[in-house]
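Excluded from the complex is one protein chain; the other protein chains are retained at their positions.
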Amino acid sequence: MSEWLENHLPKVVLAPSFIAVLIFVYGFIGWTAWVSLTRSKLLPKYEIKGFIQYERLFDSPRWDTAINNLYIFGALFIVIAMVLGLLLAILLDQKIRVEGAIRTIYLYPMALSMIVTGTAWKWILNPGLGIEAMVQGWGFPNFEFDWLVNPDYAIYTIVLAAIWQSSGFVMALFLAGLRSVDGEIIKAAQVDGIPTWRIYTAIIIPSMAPIFLSAFIVLAHLAIKSFDLVIALTGGGPGYATDMPATYMYAMAFSRGDIGQAASSAMIMMLVVFAIVVPYLYSELRAKND
Amino acid sequence: MAPILDINNLYKNYGATEILKDINISIEPGDFLVLVGPSGCGKSTLLNCIAGLEPITGGTLAIGGKDMTHVSPKDRDIAMVFQSYALYPTMSVAKNITFGMKVRGVDAATQEAKLKEVSSLLQIEQLLNRRPSQLSGGQRQRVAMGRALVRDPKLFLFDEPLSNLDAKLRVEMRTEIKKLHQTLDASIVYVTHDQIEAMTLATKIVVLKGGIVQQIGSPAEIYNNPANLFVADFMGSPAMNLIPARTERNGTGTHISIARDSGSPITLTDSRDLNLPQDVILGLRPEDIAEAGFRAGAGVQEAECLVDMVEPAGADTYVVSELGGKQVTARLHAETSAQAGEMLNLAFDMSKVSYFAKETGERLN
Partner (left out) sequence: MTDLSMPQTRTQSAMGKIALRWLLYVLLGLFALYYLMPLFVMLTTSLKSLEEIRTGSLMSLPREVSLDAWKTAWSGACTGIQCEGLRPYFWNSVLIAVPAVAISTLLGALNGYVVAQWRFKGANIIFSLMLFGCFIPFQVVLLPMARLLGIMGIAGTIPGLIFVHVIYGLGFTTLFFRNYYVTIPAELTKAARVDGAGFLRIFWSIFLPLSLPIIVVTVIWQFTQIWNDFLFGVSFSQAGTQPVTVALNNIVNSTTGVKEYNVDMAAAIIAGLPTLLVYVVAGKYFIRGLTAGSVKG
């Protein structure tokens, strides 16, 4: 008995976690997938009815808004955060004297909860007393900055806050990438008389392709899951103007009592995440095994 | 007396790949067995199988007369020294050495006594309170050996213990390991890819290639009578000359003719009673080819060869000449007057020649 235990202890130790993951990740995904194919409303039903929930989802104008918002938010958030992150990383890579302190300042928002970030920006952006009032007070009475309450522009306030929160992290990723470029290559280029900006565009940045990919994956992942920030900043409003898939799912699950819709929207979110993450993880794991 | 290690028909597979095939090895107490072969030949896997760190797929394995095929490493009465030394990084040298005893519940007084004994034997008393990271390569090596010695096991296993040391230290430690073996009369299985290490340390050598035993024997046997072309080529530095030749039986002796790109073939006669096929590979070590007049004996035959290259190496001078399409090396005395591009009379000691089959590479004589 003790001999058996000694030989199988590693498996015994790993088993509970593995079983937990099997049930609570894969089993639960299965449950959600199943329910998304039923007519479940307030309570789950288990009789498969086909893709009726998905049809309802794609017919819903609110879901349509959520998806559109995800596109706008995702594209702007990812592109701007990456450009800004890269810019900051390159600026910081110039042998700056107080680099440590500056890095700390750029990165601290990442330690904050999205709810805290949302609360802060909600206050800063509120038209009555925030930036708008401040600029008006500086002698520009016609200055208008009411994006937070304007259905056409509210989504951009979320982009603004999200970039504030995450761009420092992208900078940290890129900075690590810049630092990992082989110093001898750069010295060789300097000896060849290549100007600094050319060294960046022709040698360093191309060699960081994997970091761009990682940053993209992380940001895309954050964009699809974004929930807290929307709730704290706009609550999905005005109206449904800043709804996102995650807030849509939550509303269906916990306030509208429409489990079928909640399940199908969750499944769509997961498929989008998997479409991005699976090829990446696959190539990562393969590269490791080679 | 029962063999200290007895391996019978051992097989080891990883999935569908056969790593070790039908291994049969037996050593007596006090033997120093060296497993030698190129990287990937399975020698380290075999050592791990002996230690019980890898389960074996087929066959049996006994240590000290007891079947150990399915016994876990801790109960095999072995100790092991690793290539990276595998010292426990957070423990002091003393703790590293006594950890095994502590785990086995040996009382503190005995631990202390053993530690003292071993550390004075290895001259590491002054290091006992240091961390592994504070030690030099050679010191780590000593501590790793101390950890093995303190256990006083039936069998010591060494997995390429010297390969992380620089050349000078390697030679020193090699001597020291040999001395330890002699003073302790320990039984050792030692893995290396370095054939010089194998020759200097072993009482018995196993040459492995592709998971198959090529030859088992004493260093002299392996060196003088390699079982096949692989062993002939692998053991010895510079390597044995392996020259394609044609044979013709002539009474009790054999005429051997070796083609040359430049000039006519040379012909030598081996007077031993041999039964050889027409095409063979002739194996002759560099030291068995000398300058004419510097070697005497019944089998010595002379032939004039064109010197392609002269390489003085201090104690000896190596001369390279093309024979049978191969660069053949001869080991001459240091004061030779051989000149590249000139003809030189070389003496071949035909009594030392090994013959190998052209197709199979197996030894013929």
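In this document, chain identifiers A and B correspond to the written order of the chains, with residue numbering beginning at 1 in each.
Simple rule for what comes next: a contact is a pair of C-beta atoms (placed from the backbone, for glycine too) under 8 Å apart; a residue touches a chain by one contact, two chains touch by 3 or more.
What you see is a predicted model, and the numbers here were worked out from it, not measured in a lab.
Of the listed positions A:Arg39, A:Lys122 or A:Arg256, the one in contact with the omitted chain in the full complex is A:Lys122.
Interface residues of chain A with the unshown chain, by the touch rule above, are 6, 9-11, 13-14, 16-18, 20-22, 24-29, 31-32, 35, 44, 88, 91-92, 94, 96, 102, 104-117, 119-124, 129-131, 133-134, 137, 164, 168-169, 172-173, 176, 210-211, 214-215, 217-218, 221, 224-225, 227-228, 231-232, 235, 245-246, 249-250, 253-254, 259, 262-263, 265-267, 269-270, 273-274, 277-278, 281, 284-285, 288. Seen across the whole complex, the unshown chain contacts chain B at 48, 51, 53, 72-74, 78-80, 82-84, 86-90, 99-100, 103-104, 147, 151, 157, 159.
The definition used in the following text is that only the chains that are shown with their structure count from here on.
If you average the Cα atoms of chain A and of chain B, the two centres end up 59 Å apart.
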